[in-house]
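Here the complex is missing a single protein chain, while all its other protein chains stay put.
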């Protein structure tokens, strides 16, 4: 499988898991059950009882213990069996457990072979820097390989063609640049005096034109933060760091051909009033669900289970980002697999 | 395929096949068409015309002859072609036919390579020993390997966790024993002074406690008879043989990952009145359809097409029955395959 293992994957949003609730979700092919303990901490276990393989998520929570619905074995967040109504509990009676960190309203899980790198949990503090009503959270499961979803964000020119009424219009005319920073990339798109895309019309109403600036950071394996700034062209001056509104685009592989797409668009500064945020939310959801998702899934359908490169895609100038990122990620995965002897 | 071949499989209930009707059902991977002849006897043919492979069950019955719906070839219950509107009938023009025995309201079929053992047709005479209104017949097709369904009956401790409101409550506290008798097993569970499970509450209403005794006979490949006795704990004395109500649990493999589950619960003695039987029926159906079936199918989903033992299940004391039975059945299958040179 073409996956990085020693890394943190987003498995959900904090809001998806109230205390006493469970959530079943498969990450890089591994079925997980998440549950929130009484102290608020989240645990992640293999969603498969070691006894007879029933999904533990079909059981129930008894305090901080997850009790299998089939024969009543209870497991702590550590994975250790703590209840066996049928006899002794051997030390070996346990289920796989995975390190979890909850930070910035994101739930992260570590599925790596090496020890979880607690100081490498990604920073998404920009989310909570925005007021609650200035955040648009989304979760869009998509039947496509995660790298197709990465390509989609790293080649924003697609917005002009796929999202003409909401996000697109000025991308193809933008100045583009890309810069590698260690194992990350920063991609930039800048444009001036452009027609204003629909999603920005509530704030920059026509017939004004606009200036736009976008910065996308890519981090392995498939986490991107998109910073976007817009202003009326008539307004003088440069964009300040405060002008940018960040959006998280986090692609977590479920299987080789399906992805959990988590996104969170924020408006930390000059947060529009709720009725404008509602319009922006509608634009974003239309673009993602009605436009991105169908074409990504059809792309995957055409590719089938063939290797992407074996199909000899005809790359364009707009693919600079996607190609450089794919190459770096390939190297990182190869390196990891060489180290693990896999 | 991990199946015993030289054995009788239940393919249906007598009531499923009125005279002049057909029934299409696949047993150990073989598509069968059953039909009832004018003398009442049931025939079983391969449900595939030898001419062009159309299912014969898409045709029609003309007296005792099954006529293919595509080109009009007619076949007798023996499989021999008896009607060819297009020319002569060669001796070789026939379709596979399989020995059928109907006994005790059960229709049995023999798919073995060796000759059908007519004196080995299983005895289910206990069914007709109960009055008609004292029988609860069921058929539950389940997307799981038949051995998972066998395990389910041989480890009744699951009732306490999966069926807490209907059948469970006293199993984990029972005295358990198992005894091999030739190529069969008898498993016993006995308990005293226990809270009364929901399905028994109509007859032993709370706050009374109850005494319970269960005997399960297992016969290869996957036929079980469960004898259950219950009485108020306040009632003195031992259970007599007449106290026990037998239930048939008969698991017929359809494919490697799907099973025809036939069951018949009987109340031969002290048959409750119809309104109580209706409550018991409801309890049983809830337990089977709403509780057993989903967990069995999810177990199968988790196992996928991997070998059960390769997943290294962590066996508990309650698995004594399932494990001994699996081992014996494995040996019987190996022996049969060695003999047939398969």
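Brief remarks on what is shown
We just call them A and B in the order they show up, numbering each chain from 1.
Note that in this section contacts are C-beta pairs under 8 Å (C-beta built on N, C-alpha and C of every residue); 3 or more make two chains touch, one makes a residue touch a chain.
Just so it is clear, the model here is predicted, and its values are computed rather than measured.
Only one residue in the set A:61, A:121 or A:162 touches the chain that does not appear here, and it is A:162. From the set A:63, A:87, A:131 or A:294, the residue in touch with the chain omitted from the display is A:294, counting the whole complex.
Of the residues in subunit B, those that touch the hidden partner chain are 31, 48, 50-55, 58, 67-73, 84-87, 92-93. Within subunit A, the residues in touch with the undisplayed chain are 151, 155, 157-158, 160-162, 172, 294-295, 298-299, 302-303, 311, 313-318.
As a working rule, only the chains that are shown with their structure count from here on.
For the pair subunit A and subunit B, the distance between mean C-alpha positions equals 48 Å.
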